[in-house]
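Missing here is one protein chain; the remaining ones are kept as they sit in the complex.
Just so it is clear, A, B and C label the chains in written order, and each chain counts residues from 1 on its own.
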Amino acid sequence: MSVREMLNTHPMTDGQVSDALVACIEQCFRCGSVCASCADACLGEEMVASLRRCIQLNLDCAVICLATGQVAIRRTSENREVLMKMIDACARACAACGEECARHAESHEHCRVCADECHRCEDACREALTLMQ
Amino acid sequence: MSVREMLNTHPMTDGQVSDALVACIEQCFRCGSVCASCADACLGEEMVASLRRCIQLNLDCAVICLATGQVAIRRTSENREVLMKMIDACARACAACGEECARHAESHEHCRVCADECHRCEDACREALTLMQ
Amino acid sequence: MSVREMLNTHPMTDGQVSDALVACIEQCFRCGSVCASCADACLGEEMVASLRRCIQLNLDCAVICLATGQVAIRRTSENREVLMKMIDACARACAACGEECARHAESHEHCRVCADECHRCEDACREALTLMQ
Partner (left out) sequence: MSVREMLNTHPMTDGQVSDALVACIEQCFRCGSVCASCADACLGEEMVASLRRCIQLNLDCAVICLATGQVAIRRTSENREVLMKMIDACARACAACGEECARHAESHEHCRVCADECHRCEDACREALTLMQ
């Protein structure tokens, strides 16, 4: 639980970071790594030509999740509008990627794992957003 | 002009990528590097304690610009809603960072250069968005 | 255990990815997020002027860990020399950051957590390297 531990000892948060935001940050880093892996696993499949869209959505989702995690983990200055826009973009990227991966979940186990991870990350982003509004 | 050259030879664009999107992509990578540099230059200033907010906004803007550039450069599959949300988030990050840097532009030349770059990137993002709507 | 789950279902690994490499990948993403957080927590400290070096090493380590994790997770094509150089660079970045953070571990709990994380990541990188040689 390293993100929670870090944010509890941050000089400007007084441990006041919501569980929803901590979960969102952790899920962003986790989903970013899974999507990077799924893009690569899809690239290795025989039917790669029919997985093009899945690969691009995975790559986009990986980049956006990792960027969102990095922005959300910074608590020194309030930059709430930008953070909310990033979390919203991340939720949409996860929704799009999760939906595409779910289509190949029966043929490719990595797409099933990735779809689940994307849905968890989308949910975590939406819960964090709800609390920030 | 390597981005234009690359997109002109992309198998799925037929050179049909708008100048506005090419400018947006180039400006994102450029502004991302300048913001990373400005965060570091501010960190090196004697008055670092009063530049905290500037440093955080610079770091956020750097991450968001580089992520947006990477998402926008991919043209294989249409993922327009996510792309538009990222470009919008990027425009807001640039606006916030440019505004903060402009406040220290007289004391710190690197903040003046960075503020100019952020404003150019914000404009490029908004023009690309307008065309996509 | 999402990285292990992903790599077990990758079409080209046959579950043959060593535990050491899986641990290295997971630790890279984890350490990357912790270092990004520690840079920000240091920036929020009153004594920020004396934490400049810690902040830069944290930012470098965050970028290098996240990059190394992304390169290491790709298993489609062998690019062993580049991967080993990245893991080696990552081990050195973690060593430098962990050493600097350890100096402030008594004053700043976030530096203590980060130093521990860096040392774990350095160890994981070295073990993965040893197995690859």
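As a convention for this text, a contact is a pair of C-beta atoms (placed from the backbone, for glycine too) under 8 Å apart; a residue touches a chain by one contact, two chains touch by 3 or more.
Computed from a predicted model, the values in this text were never measured in an experiment.
Engineer: Given that one chain is not shown, which residue among C:Ser18, C:Ser50 or C:Asn79 touches it?
Structural biologist: C:Asn79
Engineer: Thinking of the whole complex, not just what is shown, which of B:Ala36, B:Ile64, B:Leu83 or B:Ala115 touches the missing chain?
Structural biologist: That would be B:Ala36, which touches the missing chain.
Engineer: Residues of chain C in contact with the chain that isn't shown?
Structural biologist: 52-53, 55-57, 59-60, 63-64, 66-67, 70-71, 74, 76-77, 79, 81-82, 85-86, 88-89, 92-93, 96
Engineer: Take the complete complex as the reference. Which residues in chain B touch the chain that isn't displayed?
Structural biologist: Touching the missing chain: residues 2-3, 5-7, 9-12, 25-26, 29-30, 32-34, 36-38, 40-41, 43-46, 62, 66, 69-70, 73-76, 108-110, 113-114, 117.
Engineer: Determine and list the chain A residues touching the chain excluded from the picture.
Structural biologist: 39-40, 43-44, 46, 48-49, 52, 55-56, 59
As a convention for this text, only the chains that are shown with their structure count from here on.
Engineer: Please flag the chain sitting at the greatest distance from chain C, going by CA centroids.
Structural biologist: Farthest chain from chain C, going by C-alpha centroids: B.
Engineer: Taking the mean of the CA coordinates per chain, how far is chain A from chain C in Å?
Structural biologist: Computed value for the inter-centroid distance: 19 Å.
Engineer: Let me have the rounded angstrom distance from the C-alpha centre of chain B over to the C-alpha centre of chain C, please.
Structural biologist: Taking the mean C-alpha position of each chain, the two centres sit 27 Å apart.
Engineer: Could you say which residues in chain C touch two or more other chains, in rising order?
Structural biologist: 40, 43-44, 46
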